[in-house]
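The structure appears below as structure tokens.
Here the complex is missing a single protein chain, while all its other protein chains stay put.
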Amino acid sequence: MNTDVFSLYESNVRRYGRSFPTVFTRALGATIWDEAGKSYIDFLVGSGALNYGHNNPNILAKAIDYLTGGNILLSLDMHTAAKREFIEVFVDTILKPRGLSYKMQFPGPTGTSANEAALSLARKYTGRSSVMAFTNAFHGMSLGSLAVSGSASTRELGGVARHDVIRVPYDGYANGAFDSASYIDYVLGDLGSGIERPAAIILETIQAEGGMNTASARWLREIQRICRNHGIVFIVDDIQAGTGRTGDFFSFEFAKIEPDIVCLSKSLSGSGIPLSVVLIRPDIDVWKPGEHSGTFRGNNLAFVTAGAMCKMWSDIKFTAGVERTAVKLQRCLDDLVAKFPNCIEEKRGRGLMVGLKCRSQAIVNRVHDAAFANGLLIESSGPNRDVIKVLPPITITDDELDRGITILKQAIQE
Amino acid sequence: MNTDVFSLYESNVRRYGRSFPTVFTRALGATIWDEAGKSYIDFLVGSGALNYGHNNPNILAKAIDYLTGGNILLSLDMHTAAKREFIEVFVDTILKPRGLSYKMQFPGPTGTSANEAALSLARKYTGRSSVMAFTNAFHGMSLGSLAVSGSASTRELGGVARHDVIRVPYDGYANGAFDSASYIDYVLGDLGSGIERPAAIILETIQAEGGMNTASARWLREIQRICRNHGIVFIVDDIQAGTGRTGDFFSFEFAKIEPDIVCLSKSLSGSGIPLSVVLIRPDIDVWKPGEHSGTFRGNNLAFVTAGAMCKMWSDIKFTAGVERTAVKLQRCLDDLVAKFPNCIEEKRGRGLMVGLKCRSQAIVNRVHDAAFANGLLIESSGPNRDVIKVLPPITITDDELDRGITILKQAIQE
Amino acid sequence: MNTDVFSLYESNVRRYGRSFPTVFTRALGATIWDEAGKSYIDFLVGSGALNYGHNNPNILAKAIDYLTGGNILLSLDMHTAAKREFIEVFVDTILKPRGLSYKMQFPGPTGTSANEAALSLARKYTGRSSVMAFTNAFHGMSLGSLAVSGSASTRELGGVARHDVIRVPYDGYANGAFDSASYIDYVLGDLGSGIERPAAIILETIQAEGGMNTASARWLREIQRICRNHGIVFIVDDIQAGTGRTGDFFSFEFAKIEPDIVCLSKSLSGSGIPLSVVLIRPDIDVWKPGEHSGTFRGNNLAFVTAGAMCKMWSDIKFTAGVERTAVKLQRCLDDLVAKFPNCIEEKRGRGLMVGLKCRSQAIVNRVHDAAFANGLLIESSGPNRDVIKVLPPITITDDELDRGITILKQAIQE
Partner (left out) sequence: MNTDVFSLYESNVRRYGRSFPTVFTRALGATIWDEAGKSYIDFLVGSGALNYGHNNPNILAKAIDYLTGGNILLSLDMHTAAKREFIEVFVDTILKPRGLSYKMQFPGPTGTSANEAALSLARKYTGRSSVMAFTNAFHGMSLGSLAVSGSASTRELGGVARHDVIRVPYDGYANGAFDSASYIDYVLGDLGSGIERPAAIILETIQAEGGMNTASARWLREIQRICRNHGIVFIVDDIQAGTGRTGDFFSFEFAKIEPDIVCLSKSLSGSGIPLSVVLIRPDIDVWKPGEHSGTFRGNNLAFVTAGAMCKMWSDIKFTAGVERTAVKLQRCLDDLVAKFPNCIEEKRGRGLMVGLKCRSQAIVNRVHDAAFANGLLIESSGPNRDVIKVLPPITITDDELDRGITILKQAIQE
């Protein structure tokens, strides 16, 4: 397999091409093939962008139909039939059944575009400039999102000062030594705390890149209460944890909260085609027409596949299947934790968004390489890269899941 | 045509849906149809993202083949056959014939992702934090790109201070009253100027959103010389002006300059599917693996259509056609300027990237509405929204161009 | 007494002129007289700038001698005999007996000048830009000092974003709910905390303006240890608490720490004439000649009075007297706390730097006004202005102290 082209012409920044030294071609469901015909189980799924598997037949068929029909692809934010249908489907199958009523904004099609739009809107709405964000957060690579992210290596990146961000400890930070919600509440009420009332609090319910740290329902409700009390916009970045990853469509359903703004992207299109949306509580939607834009905000092919994805959530067989798979996955990982206490410290996460906190980065590296050799793709996360992310498609078959877990177990054993 | 869905559920931020109150469905070349079957000539082409027309048959066929073949769609920055082929084609048909040697970075698939990556890299490479940018610049909606943009309304958006940006006058600013390049050269040499040496100078060779302001070859060469002298990274944001829009593939070819970093997006995929690339002078490519990322940086469907686009540039019939169309378009606009001196102040732009500076915003609004009524889509730009952007596909047929210009003429006459 | 001039021509910003509506003329020791000849005991002493009383005879005599001798007054940082003598005396009577070896920098003569210089030097020395500062801190009114201060009303002032400051809880913050030192230690060790290693940690050992919050010896030692471990410059702003206020010359002596930089001002000249000094661990003194300046850094009259003040610390009778007064003052306040539990929550502070935390701001206001009527000057502090500051001269006579306390007791009784 020829990979010279990449080393010759692609920037040094390339990463996965190094850790998975092969060339991929075809993909279906949880399986992906390289040029040599070798197959791999995919527990990485585009960092959560392929929750419905590669080339999900229900979804792919709609894309092919749309393309062959000579339909409009790019439309900025003009009205199109495809966009109208997606909005209808999203409202009917996702929002209404959950009792939610949000306005939908389509910014640029990336997750970071959605977060940037959400932060801008919160600042405009409140007239305040700073934003409260958490230790080990990750919200994207553009400057506004970088500023609220926690990782030192990521943040160095922008090369400029990170402004207007108030950093506070996440739920359970430092092994639970600090009562994070009480601290936030206290400083916001103390005129001498040196901490201004922020425009927004932005958080992930599970910090995937930050090491699979999981917020409790109680803490999330507490944060929502603090936001309500102090007139702060409550933003959930549900880009990686949302769109089905935790078993529910939104990752925050289990906590019975209703954030003011929700950002979705990654698996939203159901197909890996770029799409994002910002869900906005109607009274916060103070945008003026055209005030926020983006060339690819009218990506109609993605609207079509996203609509197909949404419809799956009306199918009780589908949701029951996801639930069953989640239970099975959790049990598999519990077994691994029990079996390899010398390697694995604990299981983290909820639903199908799980991680294994290992005792060192070196262990994770060896597991990663052994898994790849045996046909399994995984990646790591956390500030010390010592957490194995286990993110199978939520539509994975039992057979594929078994194979993936078996390879993982062998890799740890080695 | 039902548009209630949009007003009920889409954010107030929607803009084109208001100025073009209809619902579009199909599109081919320079023509776009609404649900009622009415056709429109498209002189807006997704703000420059559809230089090759809607659903260009050469390009669309490749997309359909790829989709139906069960090939991998999303791959982060793993190696894929589709990506490898695109890199090869881009190097062989675009870079090598122009004597250019750049490394290619694929950030998130939007223009602003490319600019953010370019600015971050320049800061990392130089160890400096500020960036020099121009009056009336537009570089995108995420915070790093907003900071270097010039428009007041846009900049207000982020709601936070715009840091680390040194604003200087663009070529010909204030009717040419200031020798912009000399000024920049002087302040960078003066220890008391209060202006630090920046990491980068970022510019568009034609400021599309800023009012179709056009930089001269002499000025661009002068800026490049200043960058070389002071060790400043020279970034051309060629997102709207590049990929064929000015008649050449890169908008800066006419000036015989070779920027250190070039950002492309919009028409790069040839199809409207999101894609962007950062072209980097190899010695500046100091990224560490994985230091910059983005979920949709491996958008394989876009690689496929982008490759098909690039190949067209090897066809002498294609390039001759573009050139001929550019000449014709320029002549048509010259005629309009001569005919309507009361409405139009001057023609602006180069190649197929042209604008009509009108005597007021009110004139532009009336022309826009009359054109729409008669089947032509145009948009305006400039700080006072008094410049009509005329951006037909560079592949437009003579017939379509004639029809468009005729409608435009009638609209102005009214 | 004519006060029209003030209301007519002085800015609205004037404050004490309103709360003490009279015109003062003469002063001696702890007593101050107004134009009508009424005397007041001064428990405010220029916010701690008159620790040695008004017109201390030992000190004043030297000033008169110097002035009448035709000696140089202002000298920038040229060598003068007066400056040389002050440096010698300071080294011999203050630093050497305490085993300290610092270099001395004379910035502008205000406390905030000293803090600005200290922060600049720490940034230069470490090459880092952010600084860690505490809830309820107060460090001065110029922008760099404001940025590290905690009070919301103060911080709003600058009107610009407060950058490069990491805010953390002070010792005992929120009634001791957070183990502040452990938190700081943890976030500095966590690559994902989102908190960069700062150039410096700056703190007051007692937060006078912040409400007389008092740091423990254990906590101060812990902060020093963290600074040493992480290569952070440890700055003690001893402007209000230092120069004898707590009974020792430096407020941190009781904790047996040795900060990297110490800032002194306020009572440093012993006379109320402006003077400040930055004490710098020699290896941190990386200033280049002339890199930091200030017109009034060579205030020779202040050098002369400061020298006279320092010499007093060699006199065992003086230090024994201060100690005795501190004990007496503490006992008096303990009595008040015991006597008025309905008004007073607790006593705060150390040595002669004490405060009474009252149950409301209204109580404090009433006490303030009654005290003034009866001939006692006090002020309040704390984010809610509910702490009475009790700052008599450390040289106060028993008689003056008794009178002051008696008036205070009566005022509270009312």
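Read from first to last, the chains carry the letters A, B and C; within each, the first residue is number 1.
Note that in this section a contact is a pair of C-beta atoms (placed from the backbone, for glycine too) under 8 Å apart; a residue touches a chain by one contact, two chains touch by 3 or more.
Quantities reported herein were computed from a predicted structural model and do not represent experimental measurements.
Shown as candidates are C:49, C:137, C:264 or C:411; the residue that touches the absent chain is C:49. Considering the full assembly, C:294 is the residue among C:194, C:259 or C:294 that touches the omitted chain. Even with one chain removed from view, subunit C keeps its contact list with that chain: residues 2-3, 5-6, 9-18, 20-28, 32, 35, 44, 46-50, 54-55, 60, 63-64, 67-81, 83-84, 87-88, 91, 103-113, 116-117, 119-120, 123-124, 128-129, 141-145, 147, 153, 157-161, 163-164, 199, 265-266, 271-274, 278, 280, 285-296, 298-299, 301.
Against the chain not shown here, subunit B presents residues 129, 133-137, 149-153, 155, 161, 163-167, 169, 173-174, 177-179, 182-183, 186-187, 190-196, 210-211, 382-384.
Note that only the chains that are shown with their structure count from here on.
Chain centre most remote from that of subunit C: B (centre = mean of CA atoms).
Subunit A and subunit B have Cα centroids lying 30 Å from one another. In this assembly, the C-alpha centroid of subunit A lies 50 Å from the C-alpha centroid of subunit C. With each centre defined as the average position of its C-alpha atoms, the distance from subunit B to subunit C rounds to 58 Å.
In subunit C, 161 are the positions where the chain touches two or more neighbouring chains simultaneously.
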